[in-house]
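For reference, the structure discussed in these notes is given below.
In this view, the complex is presented without one of its protein chains, the others remaining in place.
Take a look at chain A:
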């Protein structure tokens, strides 16, 4: 019994050593990969920050004002005026649609065309008992 036990524990030690060896290298590879990814994230964030800075620089009020002045012929942009405020009542709404009968919706007599979808996609049959 004892020799079997010794052999088994020796094999277990060898197996664990092999596992630890592999884990060690896998961890180092993961750390390297993470370092690479973090460098990439940092680089992308830097690029993003630069884009944002450039966006802010190109949209600075001074430049927009100059552009609005230069392109006044085409755009006709002026500073916001108090007179540009209006009440909702001042907006002319589109005239209400005139419907046949006494305001009821007309009966649908023509077939309704539905494109891009087959009939089965439109209505999943409850027989399947499953949704896609």
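We take it that a residue touches a chain if its C-beta (ideal position, glycine included) is under 8 Å from a C-beta of that chain, and two chains touch if they have at least 3 such contacts; residues count from 1.
Rule of thumb we're sticking to: contacts and distances are computed from a predicted model.
Asker: When one chain of this assembly is omitted, its UniProt record names it as which of these: "Fe-S cluster assembly protein SufB", "ABC transporter permease", "Penicillin-binding protein 2" or "Ligase-associated DNA damage response endonuclease PdeM"?
Answerer: "Penicillin-binding protein 2"
Asker: Taking the entire complex into account, which one of A:5, A:57 or A:93 touches the absent chain?
Answerer: A:57
Asker: Using the touch definition from the top, which of A:11, A:34 or A:67 touches the missing chain?
Answerer: Touches the omitted chain: A:34.
Asker: Can you list where chain A touches the absent chain?
Answerer: 31, 34-35, 38, 41-42, 45-46, 49-50, 52-57, 59-62, 65, 79-85
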